[in-house]
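Note that one protein chain of the assembly has been removed; the remaining protein chains are unaltered in position.
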Amino acid sequence: MRLVRGLLEGTRRGTRIALGVVVAYVLLAVFARWVAPQPVQDLRSLDLMNASLPPAWNPEGNRAFLLGTDEQGRDILSGVLFGLRLSMGVGFAAVALAMLIGLAAGLVSGYRGGWLDAFLMRAADAQLTFPAILVAMLLDGVARSVLPRSVHETLGIPVVIGAIALAQWVPFARAARVGTLVEREKGYVQAAQVMARPWWSILVGHVLPNVMGPIVVIATIGLGNAILTEATLSFLGVGIPPTSPSLGTLVRNGSAYLPSGAWWMVVFPGLALAGLVLAVNVAGDGLRDGLDPKQRSTVS
Amino acid sequence: MISGIVTRLLQGLGVMLVVGLLAFAVSTKMGDPVNNMLGQNATTEERAAMRRELGLDRPFVVQYWRYLGRVARGQLGVSYRLGIPVGELLQERLPASVELSGMAMLLTLLVGVPLGIYTAIRRGSWLSRLILGGSLVGLSVPTFLIGLLLIFLFAVQLQWLPSSGRGQVVSIGPWTTGLLTASGWRSLLLPSITLALYSLALLLRLVRGELLDVLHSDHVRFARARGLPERSIHYRHGLRNALLPVITVAALQLGTLLAFSVVTETVFQWPGMGLLFLQAVQFVDVPVISSYLLLAAVAFVLINLVVDVSYRVLDPRVRSTVD
Partner (left out) sequence: MSVALDGLRVSLRRAAGDVPLVQDVSFQIEPGRVLGLVGESGAGKSLTAAALIGLVAPPVQITAGQLSLRGRAVKLDSVEAVRPLRGKEVGFVPQDPFTSLDPLFRVGEQLVETLRAHLPLDRAAARERAIRLLTDVGLPSPAERFEHYPHQLSGGMRQRVAIALALCAEPPLVVADECTTALDVSTQAQIVSLLARLVEEHGTSVLLITHDLGVVAELATEVAIMYAGRIVERAPVGRLLRAPRHPYTRALLDAVPRIGGTGAGALPAIPGAMPRPGELPPGCAFHPRCPRASERCRAERPPLESVGDGELACWNPLEAGGSGG
C-alpha cells in the first residue's frame, strides 16, 4: 500500500517501536485463544479454590495463574488477553464506522455543497458541543430501554460500537470536506466531470485517495479515544454486556476488591489498557509528523 | 459586535430547542410512564384515566409544548427511581459537581499552562521531554484507572485521604460547599486530580504547540530583529498570540470535564450530577435523563457563548468593523 509506505517513511524510531507494540497487541488479541494459559471462557474449568490468588511471584501465588486470579478463580492473564480482544475489536470497529460515516458525509457535503453541506455542518457543530461519553451513554440507555433484554444482550456490542462511532464521526467529516473542497477545484476533477463520470465515482476514485492522509492521522487519534471510551463505558456498566468482559469490565469487577488489597485485579487489566492506548497515541503522533514535517512534533 | 452576539444567542437558543425536542422525544419513547406510575396491575380504565391526566392522549406537538411550559416554570418532573422532584435532586447535586469540576479546571489551568509554556521555551531539555512524556501518559491512561490507583495508594495503603464522599459540607442558602471544612478539602483532593489529569495533559500540549508556532512566526522574528529582550518576546508577543486559541479550547475543556465527571464521581462515589445521570441511565429514569440533558445543553451553549464573546474582546482583528 503506497499510502502506508509513504506514511512510514518520515517516521522516527520511537514511532516505529510504538507501531510494533500495537502490532504485538493485535497479534496477542487475535491469537488469544492459543496464547492464553487458561480457558477463561469455559465456566466449567473454574475452581473456587483458586479464588483471589495474588500474582505468581507472590509467595501465596500459583505458577499456573501468572498474574493472579479474580474472586471466582478466573485467571487474570487469560482474562486480560480475551478482554484485549474485545477492547481492540470494538475500538477498531468504532473508528472504522466513524470513518465511513464521516467520509461519506464529508465527501458528499464538500462536493455537492448547498443546503446539504450547511445542514451537515450545523449538525456537526451542534454535536461537538456534546462530549462523546454523554452521547454514548445516552445511546446505550436508549437502546437498553427500547430493546428487550435478550435482544440487548446480543446487540450489546454493535450498540456500543455504533454509539462510539456516532460520537467520533465529526473530525473525519470535517477533514474529508475540507479536502474535497480543495480537490474539487483541481484540474483532474474537472476533466473527469467533462468526461461525464458519475459524481460518486469521481469522489471515490479521485478525491478520496487525496484526502486519505489526514484521515489516517485522525483515525489513529480516534482509535485511542475509542478504546478509552469503550473501557470507560464498560467500567460504568453501560457498555458491553458483562457476559463477555472487556478490559473496562475487568477493572470494574476488580475495583470492588481493591479496598481489601487485591490490587492485581485492577492493575493488570488497567496496565494492558493504558499500554495499548499509549502505543496507539505515540504511533499516531509519529505518523502525523511523518505526514507533515511542518507540523511540530508534540512528542519531542 | 453586538449583532454577532445576538446571532450567537439565537443559535444557542436553536440548539437548546432541538435538544429539548430530543430530550422530550427520548422521554416519551423510553419506557411507559403510566406503567411506571401505576404498576403492572392497573386496569385498563385506570390506565386510560392516567393517560388523560398526564396528557398522553394529546398529539405530540401539544405534549411538547406543555413540556416546554413546564420546564420554563422549573417543573422538571419527578424521578422514577427516587420519587423526588427532579428540580430538588438537581439542586442537591449541582454544588458537588460544580465544586469538583471547578477545582479540576483550576488545576488544569494552573498546572497545564505553565508547563506548556516551559516545554515550548525550553525545548529539548530533559525536563521538557519528561513533562511531554508524562502528558502522553496522561492522555492514555483512562480516568477511572487513575482514580482507582490513587485511591489504592492514598486511601487504602497510606490511609492519608478518604476514598469516597465529600466529607463535611456546609450549607449556605441553596448551596452546599465542602470548601469550608478540612475534611471537605481532603475529600476534594483526589477526585479533582483524577478529573483534571486528562484535560491538563491536553491543554499542556496545546499551549506548547501554539506557542512554538507563534515563536516561529514572522512577527516574532521581527521583534527579535528589533532587539527586544527575550523575555518580552516570549511573554508579550509570543504568549498573548498563542493564548487566543488556547482560551477557546480551555473553555471547551470545561465541557469535557463535566462529561468525565461521571466517571470520577462513580469511582469516588462523589454525590454529583454525573453520578445522578449514570444511575438514571441505568434505571431508565426518564425525567432525570431529559432534565440532565437540558441542563447540559444550557451549560454548553453558555460556555460556547462566553468563548465567542471573549474571542471578540481579545482579538482586535475580529473586533474592528471597518477602516
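Should a chain be cited, it is by its letter among A and B, assigned in written order, with residues numbered from 1 in that chain.
Following the convention adopted for this analysis, contacts are C-beta pairs under 8 Å (C-beta built on N, C-alpha and C of every residue); 3 or more make two chains touch, one makes a residue touch a chain.
Everything quoted here is computed from the prediction, not taken from an experiment.
The hidden chain, counted over the whole complex, makes contact with B. Which of B:Val86, B:Met105, B:Leu139 or B:Ala223 touches the hidden chain is settled by the complete complex: it is B:Ala223. Against the chain not shown here, chain B presents residues 217-229, 232, 236-237, 240-241, 244, 315-317, 320, 323.
What we mean here is this: only the chains that are shown with their structure count from here on.
If you average the CA atoms of chain A and of chain B, the two centres end up 23 Å from each other.
Taken together, the chain A residues at the contact with chain B in this complex read 126, 129-134, 137-138, 140-142, 144-146, 224, 228, 231-232, 235-238, 248, 251, 255, 258-259, 261, 263, 266-267, 270, 273-274, 277-278, 280-282, 285, 296, 298-300. Residues 15, 18, 26, 29-31, 124, 129, 132-133, 136-137, 139-145, 148-149, 151-152, 156, 163, 205, 208-209, 212-213, 255-256, 258-260, 262-263, 266-267, 277-278, 281-282, 284, 289, 293, 296-297, 300-301, 304 of chain B touch chain A in their complex.
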